[in-house]
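Mind looking over this structure? Questions follow.
All protein chains but one are shown at their positions in the complex.
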Amino acid sequence: MTNHNTVLTCSTLSVAITGSGGSGVVTTGQMLLKAIANAGYYGLMARSAGPQIRGGESAVMLRLGSEPVDCLDDRFDVLMALDWLNVSRFAEEIPLTASSLIICDPDAGEMPEAIACHGARSLELPLKKLSGAIDGGRINMIALGVLAELLGLPETSILTVVETALAPKGREIVDASRLCISRGYSTEKNAGLEQTLTPVASPAKRWNISGNEASGLGAIRGGVRFVAAYPITPASEILEWLAPSLEKVGGSLLQAEDELASINMIIGGSFGGVPSLTATSGPGLSLMMEGLGLAVTSETPVVVTNVMRGGPSTGIPTKSEQSDLNIALYGFHGDAPHLVLGALNIRDCTFVTDWGVRLAEQFQTVAIILSDQSQGQARSVIDPPPMAPACKGRRTARPDTQEYRRYALTEDGISPMAIPGTSGGAYTADGLEHNEKGTPSSMSLDHQQQLDKRLGKLTGLDPTENWAESRGSGKIAIITWGSSSGAAFEAGRRLEAGGQSARVIAVRLLCPLPGTLMTASLEGVDRILVVEQNHGGQFFHYLRALNLLPDNAEMLARPGPLPIRPGEIMARVSEWS
Amino acid sequence: MTNHNTVLTCSTLSVAITGSGGSGVVTTGQMLLKAIANAGYYGLMARSAGPQIRGGESAVMLRLGSEPVDCLDDRFDVLMALDWLNVSRFAEEIPLTASSLIICDPDAGEMPEAIACHGARSLELPLKKLSGAIDGGRINMIALGVLAELLGLPETSILTVVETALAPKGREIVDASRLCISRGYSTEKNAGLEQTLTPVASPAKRWNISGNEASGLGAIRGGVRFVAAYPITPASEILEWLAPSLEKVGGSLLQAEDELASINMIIGGSFGGVPSLTATSGPGLSLMMEGLGLAVTSETPVVVTNVMRGGPSTGIPTKSEQSDLNIALYGFHGDAPHLVLGALNIRDCTFVTDWGVRLAEQFQTVAIILSDQSQGQARSVIDPPPMAPACKGRRTARPDTQEYRRYALTEDGISPMAIPGTSGGAYTADGLEHNEKGTPSSMSLDHQQQLDKRLGKLTGLDPTENWAESRGSGKIAIITWGSSSGAAFEAGRRLEAGGQSARVIAVRLLCPLPGTLMTASLEGVDRILVVEQNHGGQFFHYLRALNLLPDNAEMLARPGPLPIRPGEIMARVSEWS
Amino acid sequence: MHGNTPITGLKPKDYKTGIKPVWCPGCGDFSVLSAVTKALAHLALPHQNVAMISGIGCSSRLPAYTSVYGFHGVHGRALALASGLKAARPDLTVLVAGGDGDGFSIGGNHFLHACRRNMDMTYIVMDNEVYGMTKGQASPTTAPDWTQSKLTPHGPGVPQFIPAAIALVSGATFIARGFTGNPNGLTKLLVEAIEHPGFSFVQALSPCPTYRPEHKAWKKQVRPVEEEATSDPIIAAQRIQTDDGMSTGVLYQTTVPVWQPEQGISADTGQLEEVFFV
Partner (left out) sequence: MHGNTPITGLKPKDYKTGIKPVWCPGCGDFSVLSAVTKALAHLALPHQNVAMISGIGCSSRLPAYTSVYGFHGVHGRALALASGLKAARPDLTVLVAGGDGDGFSIGGNHFLHACRRNMDMTYIVMDNEVYGMTKGQASPTTAPDWTQSKLTPHGPGVPQFIPAAIALVSGATFIARGFTGNPNGLTKLLVEAIEHPGFSFVQALSPCPTYRPEHKAWKKQVRPVEEEATSDPIIAAQRIQTDDGMSTGVLYQTTVPVWQPEQGISADTGQLEEVFFV
């Protein structure tokens, strides 16, 4: 056992692990996350890699806590460096302070300046020697033992994780790894953490899930049974999870030749009566806009989950940004009312996708669901996500309806849709402007009526309390959306803790945004900061366009790839006082 | 000669001609426009047709005047019906009043209710019998003679036009047509116009041109020498004019397999140093957005002329609307600063395209030029359009520049571009985020710097006085863009004439919109009406997003296909007083 | 093949909506409409079990004129939309219709991949060697020396796209060519194509009197294929390559498994969620 005494307990601890290609950084992170989950904690794990397709350096960034964790912290408590190769590439992603602890191997060479410059404490351990002494030993397993011990996890809990994960690789590897873990635990450490996690009394049932898996699950919960898609980073894992899962629940996934095909394929699937979805990222979404316009005009419900990455153009495919809001809101030619929702965190990916599918079905329109790389490709230990409101489902036409009119002007703007197979319901869906029957028309009255219908039906949407998550009160409001919400809420909590109260409003239903509810939530507010991770302040300007912001509202819009951190928001708000 | 005496002169007269397929409506309109042009007048001619590809009914709508004409009037003075077949389809496009004159053939059957309901005066003429009496005679030529005589055009002027136009068809046809014209002149008319056009003293040099031809010319004036495009209504005539014209000036046009190809082809052409453009309409623009993002990010200048039609989706391909502003402004994934300009009228199509090409070249970015069907496919007699400001041209790299960096961070954000062929300049253009050299980078500093550069360089744009056309003064402002400008200016003139002063601001440089200039133009204004032809109020909301509108600003946003008419704007503004 | 009990007594006109086509007088597409409705009547397919999908073009207007389910989508994407429909609803008879521009220019990629995928559907291309709807530009099947479009005043200058050849090398399992001047022959081909289990492609030579009046001559140029349909792709390739594109009939037919998603349910959502529990 080591000689360090932990003096304080705290709600979260942040741990980064870095190493060159093949050093097993990601495996280590995943095992650590599983182990802390088993021990009753929550946690978040983000990943970062160099440009190499394989064999390049990589980093995992974990934040572990006794309560749910929705964002990375301002700084890391621990950096575990399996080696120093190209570590500088990650320096900006792993902010350190003087009180951070850097664990490294003195035999790995000198600590690079980009890391050393913070003057953090260091714990030197002969990782390589220790692993070399074990037949089949690996540095990362030693490191895992070291980290687990420092975090105060019981050795058995980590051993169970390793055992389960490596079992398929054979007994020898398992045994070698067990030995490494134990050595990591037992090795002498001349420094430790200044804090440990608050123990958890009776752990709740929790999930360990990635944002992209969570989105996939939301789709199936919402009723999606057909998916056509073209792979793209960072959305592909949604598809990888959905392909086998859909098959189990009687649905299917079709790999399309491109995004033009995938969007039109799901329009076909949905026309056939099967709730349909595709997943993509910015470049793919760009290619889908024509098809999405067809879905809006033909009133065929479809859902696109867009996992945002750095833009514009090919941009930064492996890193996160919230810069596809504009295209999601406004990227159509012509006036094309539709739905846009944004997932606030990994857990919310399930809820918001589920809800988005249901809304698209009820309103027979397009729903674009925005997630991003920082959620999609990160894993989190979460409470099981809630179910979305049931909504009304797709309104279908009964067989042999008299004088069936597909685009009938009903009171609520939603017209019964005849599903192929329904006798007497045959009609032709059209992207040309049409009359109530669906016959193409260029008359101004038909155009006006159908435009009114497609816009008007969305006013029937009941935003419930789910349109946004709001917390706190006071004269300062922080408005945000998507993955910036975690940092915004944390900033809100910290302000509160510092005696300065603030309300944080994280908008989930981005379009149609319920203006009255927003205005009500802002009542009594003096100053507003709109927080988002992009260059142009897309959400800020959208709120302006809706006339929801007072003149003195400000924006904190900062592009990716670095996540918005709570401290950044704090710093900005503190300029006000 | 007829027995009617014209009592008044007026500045414009509006004439509609309708007829079934093959009746020669369009030819008649074009000849009339030519004749009045020869007589020193100005004029505008819009066209409308039924859904049939060929052989369907059609209508032309002319407004003729002694001063330049930029929009259709609220009502028509004359409707010449060659027959009554399907004329009701055009009823809403041809508003009539009790003082309108309807010219028709009693043998063509009863006047349809949709026309008769206005209680207009009618002039019944035996068009069919008159033409039947002439060997090879045609109804439309009789009608042309009738109209020319009513308008007070000398018979020789119309005969010259007919002679020139029909010469290629042979002597017999010319002679028959001449006879018809004369018969139209001489036939007894028991009703006439209550007004005629103010005579023009010494007519200026004028052009007879369509908006799409004008756009094509603007491209060539601006320096475009390569075009790749895919045909689409209502933009194809730009390409049809450009293909042979480009060839004459040493350029070329390539018909692409689709819009994905055409946008990428012009990126290639421009990368090669040749100013390049494509023309399309909404559905095509949707397909081009990914390519346009590449042009923005790789800083390759390209121009897209988007001739808007009714949307969304396939919409109303043959009719006009101003509903592609959103996609033009916001349709990119990621933050992608670029230029958007709108042509205010047919004459402006040349100027704005010319200017747009020059700005794109100077700022190495994308320019989207918005025109619409009501301009593109209409013809107008105009004063020759002015030249655009010269701008600075494309900044190119000198051969063998030391340590050439394609995306160097220069003071004004514009980096010299090495054109293939330049020795020592070889670099790789990239849509991935990159550093100054162009090497892909996912570092936050490179991303921030390049985003700042691409946005910042546009602040160097000198909007000159060309950013908008403004006329009038007073406490009421009408802000508009594109083809609605004609109606807005006319409303402004009428308000003025009625003693109520108003300023009209028609914005040409839509993005980046010079906010300070706009604010200055609005100084002292109490009330603002934003006028545009779409359903959602796209320009209105954009101005809101830019914080340029007071809370009490209102919008007059009305979708196509009917043109915005001066009277509509008057009616709205008069509600205020 | 399609599992629909034939309803006797259905006439071709029962498959027409009565909406007046936008087509020009004399357009070949009228004849395709008539052949399609005859084929549907012959097969006695219940209206509600048939879907007719198209893109944009004169020819793509077909769905509105047939009284089965229809989707008039966007330009070039008919096959994609139809493939999604068929994947989600394998029980439906899916027909796809369009033009040479829609199918081989903007839609070329979906043509390649739909042929490869060999889903059980029928694709009818009304080939008039021109873009009719946009008023007469060259399409991929236009001859290189056709100079009537202002966009390509010297002619497109590119060899003609040979739809049957591309379909063959891409993997289509039924390839036929018909002519609108022979509506009964076309009907017969459509019946065979619809009955074929897999991706069947029918090129219907369908003249556009408005923009390609010279195609009146097709009447004299077409002739039935000389040989029986082959199932050997090598022989088929040779025949198609040496043909002048004017022989009509079934050019190639083979039977290989169709692409179809797996069927059956083995779990509910709750069971899928189990894997996520810590």
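Just a few scattered comments:
Think of it as A, B and C in the order they're written, each chain with its own count starting at 1.
We adopt the following convention: a residue touches a chain if its C-beta (ideal position, glycine included) is under 8 Å from a C-beta of that chain, and two chains touch if they have at least 3 such contacts.
A quick note: this is a predicted structure, and the numbers were derived from the prediction, not measured.
The missing chain, though absent from the view, touches A, B, C when the full complex is examined. Residue in contact with the omitted chain (choice from B:Thr396, B:Thr428, B:Thr459 or B:Ser574): B:Thr428. Contact with the omitted chain, checked across B:Ile267, B:Val352, B:Leu451 or B:Met518, is made by B:Ile267.
Taking the complete complex into account, A:Pro244 is the one of A:Gly119, A:Gly132 or A:Pro244 that touches the chain left out. When the omitted chain is restored, the residue from A:Pro51, A:Gly119, A:Gly498 or A:Pro550 that touches it is A:Pro51.
Among the residues C:Pro140, C:Pro183 or C:Pro207, only C:Pro140 touches the chain that is left out of the figure.
Chain A meets the missing chain through residues 51-56, 229-233, 236, 239-241, 243-244, 247, 253, 255, 257-259, 283, 313-314. Against the chain not displayed here, chain C makes contact via residues 105-109, 112-113, 116-118, 140, 154, 157-159, 161-162, 165-166, 168-171, 233-234, 237-238, 241-242, 256, 259, 262.
Chain B meets the missing chain through residues 34, 37-38, 205-209, 213, 217, 220-221, 225-226, 228, 245, 247-250, 252-254, 256-258, 260-262, 264-274, 276, 290-291, 293-294, 298, 381, 384, 418, 420-432, 438-440.
Simple rule for what comes next: only the chains that are shown with their structure count from here on.
Chain A and chain B have Cα centroids lying 45 Å from one another.
Remark: chain B and chain C have CA centroids separated by 38 Å (rounded to whole angstrom). Multi-chain contact residues of chain A, defined as those touching 2 or more other chains: 260, 290, 293-294, 298, 430-432, 440. Residue numbers of chain C whose C-beta contacts span two or more other chains: 72, 74, 76.
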